[in-house]
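Written out below as C-alpha cells is the structure these notes cover.
All protein chains but one are shown in place.
Think of it as A, B and C in the order they're written, each chain with its own count starting at 1.
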C-alpha cells in the first residue's frame, strides 16, 4: 500500500502532529507514505513529492506549521495559469493530477484541509481518486465535527493576548479593542472573549450597533470600572455594514481607516471620549506549538485517517463527535455550514455574566 | 434569594472561574451570595462565612486556587473531633450544619467538588438542604460529564514537563520517568503522554510488566533512539503489585524506595543498564492559571449552576455532554465510576503510533 | 517617616513588583506609605491618594500593570487645563502639588517612570520636594542603568511572536514583517530579533534601504530558504525618510498605508514578488506577567529606592551597573541618551550570523 498526504489552506497548529501520527501508523502497517508539497502543487509538477518516514516525522508533534508546506492558492480544478498576455486564467488540471498520482503508485490520499480542500477532495473522489479528509480550520467552521485541532491553540493565544491587554487597559483606564480571526464564524472571539473576561464580544453571527457597544463601556465607567476590553472577530458586522462605523477619511488626515478593529476603536474613542487602542492579533493565532488538546486531537485524527484508509472509507472525513471519533461523508459535511448559534449556552453564559454582544 | 458556594477537596485550576461566573450571574438576578470557607468548615463554625460580591470576584478568572479556600478533611457527616484522651473520632455534625445554614438564610448551596463532595451533597440533599453540584476533578474521574475544568490545565502542565524532559533525555541518552497524578484513573498520563509523545504510558486501568517496559526501551535503543520517556500515573499497578518492582531496600543502603516513579526508574536502570532518572510532577499539576478550555468550561459551569438553582434542580450536578451542558441527578453520578476504557480510540491511537502500555 | 509612590508614563511589566518591594521594605522600617494615583494626578486633587499596606501589595509581584495606575498625560509643570472656550492650555500647577504633599505629611516621593517622569522629578527636586527615582522604560532607553525592568519581558513577548510567525512563514513561503516597540531606541527589535533568529532587523540607529532589505530576502530565496522574517522597530527610518517606502495611496484604492510595518510589507511584496504579511505587536509588549529577570530587578529597585530614601539620596535614580545596584544623580541621567551602539557586540554578532540591518 502506498498513500500520500497533503496539507492545504492556511496553516494551523497541529498539522505536523496529524502528519506524524498518520506516518507512524501507516509505517506500522508496512505502508509507504509520500508527502505532496504545498497543497496539491506537488502532484501538478509544480513542487516536490517527498518520502515520509518515521525519521521525517521525529520530534515534530509539538511544532507549528507543516513540514510538507501549504498554500492558499489553486484548486487543481481551477488552477491559476499566467497567459502569454500576462493575465491569469484558471485551468482544470485535475486529469494531470490523477495521472501523476497513478504514475507514482499512490493508492489513497489523506487530504488535510478546510472547506476549500474538502471541496477538492470531493471532486477528486468523484474522479475516482480515493481520498480521506482530515478537517483543518482555525475558525472551527467545518461542520460535522465538534471541533478540530488548531482552534484550541488559537483560543489560548487570543486569551493570553486579552490577559496582557487587560493589565495595560486597567493601568491607563483605556478601552482596548482586539481583533481576532473569524471571517464568518465567531468561535475564537466568543471562546477567547469569555475565557479572557472581555466586556464586549462582537461576532459575525450577531449584528451589533456601535451605540450599544459604547453604552456598555460607559456603564462600566459609571460603576467605577474605567477600562473595557472589546474582542471583535474580523468578519463581525455592524448594523448598516462596515461603513457605518467611520466610512470617511479621518478628520484632518487623507488616510482612511483599515480593518474593523481600527474603525471600531476610532469610533469608540470619538463617541465615549475614552482613550482607546486597537490591535490586530493576526497570524500569531496560526503559529506556535499546539496545546495538549490540539496535539492529542491531531494525533487521533492522523491515526484515524489511516484507519479510514484501511477501512476503505473513501470520500469520508474523520470527525470528533465526543467522546468518539467517527467518519462522515465529505458531501454531508459540505452541505452544512457551522456558525455560532446565538442560543448556545456559551452565548447565554456570556450574557449571564454581563458580557455585551452589542445587540 | 440567598445562595452559598463551597469548594471542597484538592484545588483545581478553574475553581475561581466557577465562583466568579456563579457570583456574577447570581448578582445579575439580584441574589445574595455567601462563600463558605474551607469546604463546609464555614458552616460548622470552624471557619468564616464571607459575602461574595462582584468586587470579590474581580480579576480572579485566570487565577489558580480558590478564594474561599478548600480542604481535604472532614465530611460534616463524619467530622474528625479530637477527644479528651487525644485520639480522634468522627462525629456526625450535619444537624449543626443544617441549622447554621438555616440561620444564615441560605436557600441553596452550590457545592463544587469531586466524589467526596458529591457524596456529602447527596447526603445533605437527603436532609432537606437544597444543593446543586459542580464537578471538580483533576483526574477526570467524575462520571456523567465528558470532562471537567482543571483537567486540561493539568494535561498541559504534564505535557510541557514531558517536552522539557525530552530534550534532556535525548542529549544524555537517558530514560526519564515522569510520575503524574491519577490515583485510579489514568487520563492525565494517557492524554499528556500521547500529546507529549511519550514512549511508554503506564496507567491504573492496564496492568503492566516491568519486562515489557524494558523491552520497549531496548527496542528503541536498538533502532538508534537511545533515549525513552516513560509516563506513569501515580496509581498505576504492575502485575504482581507495587512490590514486584524493587520491594527490598536498595543494595548497600538502608533506605527503601518511595513512590512508583522512583521504584520504576530504579528497576529500568537495573534491568536495561541505561542511565535513568525519575521525577514526580506532584502539585504543579494543581496550580497555575487555567487554560482557555478550563476557564471557559468553568465559567459555563458556574453560570449553569446558578441556572440550575433558578430551575430548582435540587440534587443535580451540572455536566458537559458535548456540545451541550446538562444537569443530572447526583445519585446517578455516584453509581458510576469513570476510568480509561482500554478500548477507547485514544488508547488505540497510542498503540497505533507505537506507544507501549507495558502489557 | 511618610513616603509616597507614583508611577508615570506607559505601563511596564514589573511596576507592581517595584511597588510591592518598596512598600514591604518601608513598612519593615515602620514607615507609612501612600500611593499617588495616576502619575502625579493624585497630588493635584484630580485623583486619589491611597494608603499602601502590606495587604495592598499581597500577590502583585507577578502581575502586569500598576495598582496605583499610570498616565501619559500631564506634567504638574505643564498640566493641560480646558479653557472656557474649549481649547486646552498647559498650566504650571507645581505649587499646588508641593502644598498638597506638605499637607499630607509626605516627606519623600519615590517616582517610578521614564524620561518624562525623570524630568518632573528633577524639577520637583529643585522646588525642594525630596524625590528618589526608579527608571522605567520598555525600550531600555534610560541612560545610567544597564537595563531596567519590563524590557526583558517585552523582548520575550516579541521573541515568542517571532517564533510563532516563523512556523507560518515557513509553511507558506512568506515574508513576515513584525513591528515592535522602540521609537528612538532599537533594543527590543535587536534583542528579540537575534534571539528569535530574524533575517532582517531594522532599527532607528541604523539607516536602511528597502533595496538592501529585498536583496537579503531574495538571497535567502535563492538558497532555498523561501521565507524570511523582518523585525522592524516602530521608529526605524529608511534612507530618504518614511515616505520613501510607498508615500502614495495604494494603487486602485483610496486608502493610504499606515505604520512602518504596513508600508514595508507592501514594498517588499511589490519589489520581491513574494507574499508578505505584516503585523504590529503593539500593547502586547507592555502587558502580562513579568519574567523572572524583571521581577527580580524590579524588586531590587523597589528595595533600593527605600534604602536611597533612608540614605537621603535626594534627586538620585537607582540604577543597575552589573553586578551592583547604585544611585546616580537624575541630572546626570538626563544629560545622556541611550541608544543601540552600531558597534556593540550584539550588532556585530547579528552580522556575523548573517542577519541584515538593511544597510
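The criterion applied here is as follows: a residue touches a chain if its C-beta (ideal position, glycine included) is under 8 Å from a C-beta of that chain, and two chains touch if they have at least 3 such contacts.
Bear in mind that the values here come from a model prediction, so they are computed numbers and not experimental data.
Contacts of the undrawn chain with the visible chains, over the full complex, involve B, C. Summary of contacts with the chain left out: across B:5, B:52, B:176 or B:350, the touching residue is B:176. For the chain missing from the display, the contacting residue among B:45, B:80, B:105 or B:282 is B:282, taking the whole complex into account.
Summary of contacts with the chain left out: across C:192, C:210 or C:257, the touching residue is C:192.
What subunit B contributes to its contact with the hidden chain is residues 7, 10-11, 15, 38, 63-66, 69-72, 157, 160-161, 163-168, 170-173, 176, 254-256, 258, 277, 279-280, 282-284, 286-288.
The set of subunit C residues touching the chain not shown comprises 20-21, 24-25, 28, 61-62, 146, 152, 155-156, 158-159, 163, 191-192, 194-197, 291-293, 295-296, 299-300, 303-304, 306-307, 322-325, 344-346, 348-349, 352-354.
The rule is simple: only the chains that are shown with their structure count from here on.
Copies subunit A and subunit C of the same sequence differ by a rotation of 180 degrees once their CA atoms are superposed, given in steps of 5. Among the chains present, the centre nearest to the common Cα mean is that of A.
Over half of the residue numbers at the subunit A-subunit B interface are used by both copies of the sequence. Rounded to whole angstrom, the centroid-to-centroid distance between subunit B and subunit C, based on C-alpha atoms, equals 41 Å. Residue positions of subunit B with contacts to 2 or more other chains are absent.
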